[in-house]
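Once you've had a glance at the structure underneath, I'll fire off some questions.
All protein chains of the complex are present and in place, except for one that has been dropped.
So, subunit A:
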Amino acid sequence: MECQECHQRPATVHLTKVINGDKTEIHVCEQCAKEKGYGETSFSLNDLLSGLFNFDHATSISSGTAPTSTQPAKQVQCPKCGLTYQEFARIGKFGCAECYKTFDEKLNPIFRRVHSGNTQHNGKIPKRAGDNLHLRKEIEQKKHELHQLIDREEFEEAAKVRDQIRKLEKQLDDEQGGDV
């Protein structure tokens, strides 16, 4: 496959770019990828952000000639690291953990596009996050299991799972009571 930019070298960087839900496949050589700013990961994101927020993008382009008063008046800024949402959209990187909370309402569409529709974590939980979270996740899982068993009318098995859930819930209660 040849590079779609220079049509000379073979394409070695292959990416799927998604802008406003439209998927475009990009096949370029390493050199053109560098020149066009198709970095390893940030390229798709930067494009994505400017695609998502055409408004921001347009103002930043016109700001060279137009007065800055066309900028939106209110800026969301992270209280911990000082990063504004505009800066985040421009560099495509968060400044600190707190940024995630600060920009929370705007993040779902971004995550959805970067992670194939996903917005919620579904993997490992650090031990330090407390047994509490582990417990709650386990209870959630057991409840799901319980519903399935009831649907399949496996009541004996369901009764066992129900007892397990009660035990876990009691454990959770005790822990929360003991928490400072």
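Please note the rule applied: a contact is a pair of C-beta atoms (placed from the backbone, for glycine too) under 8 Å apart; a residue touches a chain by one contact, two chains touch by 3 or more; residues count from 1.
We take it that contacts and distances are computed from a predicted model.
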item: Protein that the absent chain corresponds to, by UniProt name, given "Electron transfer flavoprotein subunit beta", "Protein-arginine kinase", "DNA mismatch repair protein MutL" or "2-oxoacid:acceptor oxidoreductase family protein"; value: "Protein-arginine kinase"
item: Residue of A:Glu30, A:Glu145 or A:Glu169 in touch with the missing chain, whole complex considered; value: A:Glu30
item: Options A:Cys96, A:Leu135, A:Ile150 or A:Leu172, residue touching the unrepresented chain; value: A:Cys96
item: Where the unshown chain meets subunit A, residue by residue; value: 1, 9-16, 25, 27, 29-31, 34, 41-42, 44-45, 80-81, 83, 91-97, 100-101, 107, 110-111, 114-129, 133
